[in-house]
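All protein chains but one are shown at their positions in the complex.
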């Protein structure tokens, strides 16, 4: 006889902009929140009363919490939403709150920062995911879609490619463009999250920029290695690179010399390398 | 000391069109393939030789397999890619192959089917994910983005909403629009996959159309219940509905009577209900 | 001295769902409306009072009009919005209203149509654009993103390609996949729009399906020719095809025989052919 073994519900893409005002100097926090709630699973197919928290109620709770807790880093905000959901809806046994932040940069007038005018940053997003069952809390933070490019200094992915008769691999060696993602787990929810995030991002960018003559996998491993060595409160880190295919132009069009100077950009397929490094 | 505890790589969004020709009657198979490969994890950060299969090699293997195995259902094609990857690259310990199929419908001339001209179906995709370590094989098939709409007959998600002072819930009751997804696990890789897929889709559509006066969660549970009862080779099924918010127009604009006749469509937030039903 | 020579404002992506109820049988009209308003241009840079109609007011007017006029074809709805905008805001000298409709198909239970449950159609959209200055009205209707595929029967675009040494053109000959768009101008705003739209769509699909051994440009010209001959109230028609590139697999992967059976799908570049046919 069939029985329900899993059940969750929630709201995603709750978008909001929290303006933090300190006199004439404002700070916009551009946030997208998702919540997933699990309730105790009944054996029967019928829905236990109150098992589902209405979407509208989730939304209102997130907005009210944003007023109090969304003026700083995204991790404390996610922790606060998590806690309030579990406290308000006791039928909920487990909550997962994900927040993504888009960064805005302050504009300048005549070289002087303007307090209330901003320009959007790139595709990069700051992320966090907080999961709790009321007793245990896990905080995983990350960076999504940091778009990076190297125009030289990469080793071929593998010795096999050296004798690749198609010559296609050659282009991959000479150019790397892709979206880097990172996710790291904190050992505790009582961390000063800001400096950690800045520190990991710094390690990523410097390692990527400096790590000539190594493969993508080796570069990701090196980032993980340095990040764990530098930040004791980080338990593990997963790094991924989604590479877009770039090919030297001579494969497609006749009469182009020095193909290394012109690459054709394709959206597909997307090559992925992912690595997880743990503190042992 | 940090050590690598997970490592995978692969290619995604390998798109291809396989034309199956039987005389003048052609059948297009419009497929998107992703492969993820895991190799044995070395303790050190250095990359073991051959640990990474070059993207170009994965792509070529998928294309060659498509010639032989992509003329029918997507499950046998995914099984064949999985097997070849494990057979060719013995350093790989685990493979996951995902395939999505976009359906094209045959056009007609004067009411008669034309053998070589087609129109694209909607957003709906047929999916499969085959995972293997060389000894065990798991086949999970599914449907993505089946866009459905009900204009009447839905019960409110929960009794709490009856006294919702905002009145916002009322609209949710009267209209449901969203993307339904399903994923089911087969008990064996030796199944005739086509009829199962058709059968599950039939259960979804008929249950959705007929199931008036019940909540979304109850409708999904009923679909799972019927699917497991009808198809013994299915071990479990997960059903999800991603609802787009539609609101009666009177909330936003004055002077509209009978708000049930006009709903405003928003893209966000997205409400989700997901349920898993297992054979017990 | 600089002066303002053009100025317009408006709202786009006003999305709504109008439910037309005839007893138990409902009909959903899924509509996206855009309005662009031009006001008389003052010579100075200062904004004349009332020159800009607030977005909220445009939105409310569209919603109120949707209640009265959005239960049938999109053309009368666009005409009604146009007229009300010009009537309400006399400072506006010219209005353009664009509407796109997504079609939903009725679901069946046991082969019988269900009155209140629907499945979304494909990417195809019905469109109309009505422009008016209060005295003259132009109605242009169309079809967007009709995704079509031919797996045989196409002539090469031009004799030049016969001796294309790259062989790349060969694939283009044997397969055509793309998005067809059409836009036609009516001779009057007092037309029964429904049958015209159905008629033009019928001509497009049948001509595309039947027109073997001709180039894309010739196929589009033939569609235009038949459409103008069949429907005297149509003054002119513009047809376009945005082709996605599909290439035989042998160019990229070794060891594939019969490349015509397997095509690689790329998203870019997009080849376009557009043609306008007028009644002379």
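Labels A, B and C are assigned to the chains in the order they are written; within every chain, residues are numbered from 1.
As a working rule, contacts are C-beta pairs under 8 Å (C-beta built on N, C-alpha and C of every residue); 3 or more make two chains touch, one makes a residue touch a chain.
Since this is a predicted model, take the numbers as computed values, not measurements.
Touching the missing chain, out of C:109, C:210 or C:275, is residue C:275.
Within the set C:3, C:112 or C:135, the residue that contacts the chain not displayed is C:3. Along subunit B, the points of touch with the absent chain fall at residues 165-166, 252, 254, 266-268. Interface residues of subunit A facing the missing partner chain: 15-21, 26, 28, 30, 59-60, 63-64, 66-67, 70, 104, 107-110, 114, 116-123, 146-153, 175, 177, 205-206, 208-210, 212, 246, 249, 252-258, 260-266.
On the side of subunit C, touch with the chain left out of the figure occurs at residues 1-15, 36, 45-47, 49-57, 59, 157-161, 164, 166, 168-169, 172, 215, 217-218, 221-222, 224-225, 228-229, 236, 238, 243, 245, 267-280.
Throughout what follows, only the chains that are shown with their structure count from here on.
Remark: rotation between subunit A and subunit B after Cα superposition is 180° (nearest 5).
Chain geometry summary: the mean Cα position of subunit A and that of subunit B are 24 Å apart. A separation of 37 Å divides the Cα centre of subunit A from that of subunit C.
Of all residues in subunit B, those that touch two or more other chains are 15, 59.
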